[in-house]
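Missing here: one protein chain of the complex. Every other protein chain is in place.
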Amino acid sequence: MSTLSLPQTSYIRDNSRTFTDWLKSWLLTVDHKRIAILYLLAINFFFLLGGLAATLVRVELITPQGDLMSSDVYNRAFTLHGVIMVFFFLIPSIPAVLGNFLVPLMIGARDLAFPRLNLLSWYLYMIGGIFALIAAVFGGVDTGWTFYTPFSSTYSNSNVVMTITGAFIMGFSSILTGLNFIVTIHKMRAPGLTWFRLPLFIWANYATSIIQILATPVLGIALLLVVVERLWGVGIYDPALGGDPLLFQHLFWFYSHPAVYIMILPAMGVISELISTFSRKRIFGYEFIAFSSIAIAILGFLVWGHHMFVSSQSVYAGLVFSFITMLVAIPSAIKVFNWTATLYKGSISYRTPMLYALGFIGLFVIGGLTGIFLGVTAVDLHVTDTYFVVAHFHYVMVGGTIMAYLGGIHFWWPKMTGRMYNETWGGIAALIIFVGFNMTFFPQFILGYLGMPRRYHVYPPEFQILHVMSTAGASILAIGFIVPLIYLGISLRKGAIAGDNPWGATGLEWKTSSPPPTFNFDKTPIVTEEAYAYPPEAAERDAAAWRPGSPL
Amino acid sequence: MATITHEEAHTHTHGPELQHQFETPEQQKEAATLGMWAFLVTEIMLFGGIFMAYIAYRWAFPEAWEESAALLNTPLATVNTVVLLVSSLTVALAVNAAEEGKKRRLVTMLVLTIVLGLTFLVIKGYEYSEKFAHCAGAKDPISWITGSDLHESHECLVPGRGFHFPAEHGSASGGHGAAKTATMQSGHQLFFLLYFSATGLHAIHMIIGLGVMTTILVMAVRDRFSPTYFTPVEIGGLYWHLIDIIWVFLFPLFYLV
Amino acid sequence: MAEQHTHAHAHHHGEKHTHISRGTYYRVFAALMVLMVLTVAAWWVEKNLIELPGWLAVTIAMSIAIAKTVLIVLYFMHVKISSRMTQVYAAGAFVWLIILFVITMGDYVARGWPPQAGPLP
Partner (left out) sequence: MRDFPLFPDQASTFATQVDQLYFFLVALSLIFAGVLPFVILYLIVRYHRSQKVDRSNPVDSNLKLELTWTLIPLALVMVVFFWGAFLYVQMRTPPARTLDVYVIGKQWMWHVQHPNGKRENNELHVPVGQPVRLIMTSQDVIHSFYVPAFRVKQDVLPGRYTIMWFEATKPGEYHLFCAEYCGTEHSLMIGRVVALPLADYERWLATPGPVVLPDGTIDTGQPVVAPTIGDPMAAAGARLFTSLGCAGCHAMAGGGVGPSLQGLYGSNSVMSDGSTVLADENYIRESILNPTARVVSGYAAVMPSYQGQITEDQLNQLIAYIKSLADTGN
């Protein structure tokens, strides 16, 4: 490595004398990088909590009888898992952690446009999270993360209001993050950084932000009306009072389907960065990948009804939604093909982030294709609300978002901390996660087509073998998630000094020191070339430099 | 533009109001405006959910809508519309005054806006209390407070267990059973629920808007603005206008048609 | 790109950022008041003089509301003289509202609701 010690000044260091000062300097920081670290800690905490709930669910499902816990506890466990994972992990994960850290760095800005708003987002996220936790501690909530009415508004006697308040507050955190990114990307780009020189991660985050500001408020008001109905017994969704429960589903999925793209689009952005860097090549079809992000963001708003094919929605609406769902599959396919084509004639190295990226492609392809199964109306009638759906969205969200999140964390870890993690353990963990993941969720496709409904506490005994396989895979998966926690933690003290650009990547974030100084760049950079500006002979040179014993 | 102005503008770029992350005041101002607009987009979508429910239920219960709208206090709402439109003008003039660096006019306009905003809330509050007074059995809010003239309530338009839509306005004026049905479900209660949700949410925005305006007023009095820096006035104004726009739709949708 | 980075340090009002005069504000306000009187008058006429079909009354009221909104957005909110991006965002909000309304109502109309919404005991 080029340097032997961490830079003298960086965003992590400060000269607080007392512990209180140090704590204040973090909790009152307006530095986007520090806020990203705050998010990183909080989000990983919630991930572990959601994972714990998932463990309870999977362990319960080893046997067909409901013997480990009562159905009430089981329902609370899977609801906790859903609420935490969706609202407090998947939606903020990549934008709030990696996006917060990288957006200003990648566009050569000193900070986000509204740094204090950014800190407010984090506090809103934490307050929302605390509400959700309080709800979980004092009795939990048993509606499922979808809060379907009239069950949530009238029949459930769990802490629905508290949980919804948490989700509502967190929604504003998400809106403010999106708003901040939009303005930052529009107004704060370094001189010379035109739209088509932007890294694809920025495009993806921009598309995500649009969804966040357009869709989240609709969820907010839909949930607010559930609370109103629940507290005052007035009916807006309750058919007993003239309302229509399907209106809730429409409003809910108007947000919650695009929310899926809030989760996957930034992940796709990360993958574009990884594939290009570790192939030492310009990304294939830059414009197509960039515009496919925007296309997904827009088309993603027109397909929410495919969650409602059996809900007694009209046949006509079902057909329209199904048709547009087919269309939204295309931009995702375009991305996958372009990533694959990027590999051709590259100089590929199997570093940990690349392993995650390759894993992402494999799993996302399966997730995406099974999405088509679910988008086809006739097949959906059979498989919706079964484990087929469960398997599908875990392939997209765990196989997609979490793989990209982990890949991104590893890729930018040296930039965030200035130190390298252990590459061997990184590779091993990536493989464990890949294997464990497939073992957990592939059997669920079979279970789903067999007709095993989701959210079942007890189930017919003939499904047991597949459930046991799934639980076995889940335990492998859990180990895979714990290993990185350990070696990344160790790297904070013992990791090799990374230097400014350990991967030899392009991109503005690699042009500053690791970890970067508080205002990112000593001088505002002036951009003269596009992202991924690898010269044509970069791959050849990289391969020529390879000697036995160099990293794979 | 004269060189001297140029220099002044330049000194201002390093003035206290330019935040560290921006290069120029123009950049900061454009960022603030775009940011405010992005926020207004979310506000519009927030109300969009209520409007969606309104459209669906209006389509489902057209008669209930017609009958219910007749029971709202249209004259008061008309006054409120005028109040809000005037306040929109004063806000626009306040921005204009800030742009031209006329502090006196700016302060006057802001004070006027706040007064108009309060007027709106007072009228709205009276309208609400009328409905609540009817539920309590009083003829109007004053007799409700004084506790005089209480009798069995013949109408209660506040959604909830006590909701009671007066039979003489119901579609089935003949059948006593029908009036009961109208009380329990059908569109009447939904209408008033949406009415209270939408105008209530609007009133909350109004209160926030008043807070924003007061802050700007304090800043204006303390000479924080100049012709080169008046972004808070401008984006605060945007927010105020949005509140106005939402009322522009709420007014005809609930009180007129 | 509409908002390419410019490095000029001093321009009060660049060619984009022109100015709306006070006269315009007063004229817009007058127009708003006229529209308001119109919408209330239309309501009064419907109520007391001639019975209009419901859809027509709604169309009139909504057209007037939209006209008012356009005036406020363009002049009071300065969208007319704002950057292209601001204009796109301002328009985008309304487009998305329409998406929500049209698709959802498409389902309602096709579903034949409320006939299926018979109340339950």
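Letters A, B and C mark the chains as written, and numbering starts fresh at 1 in each.
Everything that follows uses one rule, which is that a residue touches a chain if its C-beta (ideal position, glycine included) is under 8 Å from a C-beta of that chain, and two chains touch if they have at least 3 such contacts.
Fair warning: this is a prediction, and the values are worked out from it, not measured in the lab.
*Asks:* Out of A:P199, A:G318 or A:G408, point to the residue that touches the absent chain in the complete complex.
*Replies:* Of the listed residues, the one touching the omitted chain is A:G318.
*Asks:* With the missing chain put back, one of A:L28, A:L41 or A:I465 would touch it. Which one?
*Replies:* From the options A:L28, A:L41 or A:I465, the contact with the absent chain belongs to A:I465.
*Asks:* Considering the whole complex, which of A:D142, A:E229 or A:E273 touches the chain not shown?
*Replies:* In the full complex, the listed residue that touches the missing chain is A:D142.
*Asks:* On chain A, where is the contact patch with the chain that was removed from view?
*Replies:* 66, 71-72, 75, 142-144, 146, 148, 150-151, 154-156, 239-240, 245-246, 279-288, 309-312, 315, 318-319, 322-323, 326-327, 329-330, 333-334, 336-338, 340-350, 358, 361-362, 365-366, 369-370, 372-373, 375-379, 381-382, 384-386, 446, 449-451, 453-462, 465, 536-537, 539-540, 542-543, 546, 548, 550, 552
Assume only the chains that are shown with their structure count from here on.
*Asks:* Taking chains as nodes and touches as edges, what kind of graph is this: line, ring, star, complete or other?
*Replies:* Basically all the chains touch each other, so complete.
*Asks:* What is the chain whose Cα centre is as far as it gets from that of chain B?
*Replies:* Between chain B and the rest, the longest centre separation is with A.
*Asks:* How many angstrom between the C-alpha centroids of chain B and chain A?
*Replies:* One centre to the other, that is 37 Å.
*Asks:* For chain A, which residues are shared contacts with two or more other chains?
*Replies:* Where chain A meets two or more other chains at a single residue, that happens at 186-187, 214, 218, 240, 242, 244, 247, 250.
*Asks:* What are the residue numbers in chain C that touch two or more other chains?
*Replies:* Residues 3, 5, 7, 85, 92-93, 96, 100, 104, 113-114, 117, 119.
*Asks:* Which part of chain C faces chain B closely enough to touch in the complex?
*Replies:* 3, 5-7, 9-12, 14, 19-20, 22, 25-26, 28-29, 32-33, 36, 39-40, 42-43, 46, 54, 57-58, 60-62, 64-65, 68-69, 72-73, 75-78, 82-83, 85-86, 89-90, 92-94, 96-97, 100-101, 104-105, 108-109, 113-114, 117, 119
*Asks:* Can you check the complex and tell me which residues of chain B touch chain C?
*Replies:* 1, 5-6, 9-10, 13, 23-24, 26-27, 30, 33-34, 37-38, 40-41, 44-45, 48, 51-52, 55-56, 59-62, 66, 74, 78, 81-82, 85-86, 88-89, 91-93, 95-96, 99, 181, 184-186, 227-228, 234, 237-238, 241-242, 244-245, 248-249, 251-253, 255-257
*Asks:* Considering the complex alone, what residue numbers of chain C touch chain A?
*Replies:* Listed in rising order, the residues are 1, 3-5, 7, 85, 92-93, 96, 99-100, 103-104, 106-107, 110-114, 116-117, 119-120.
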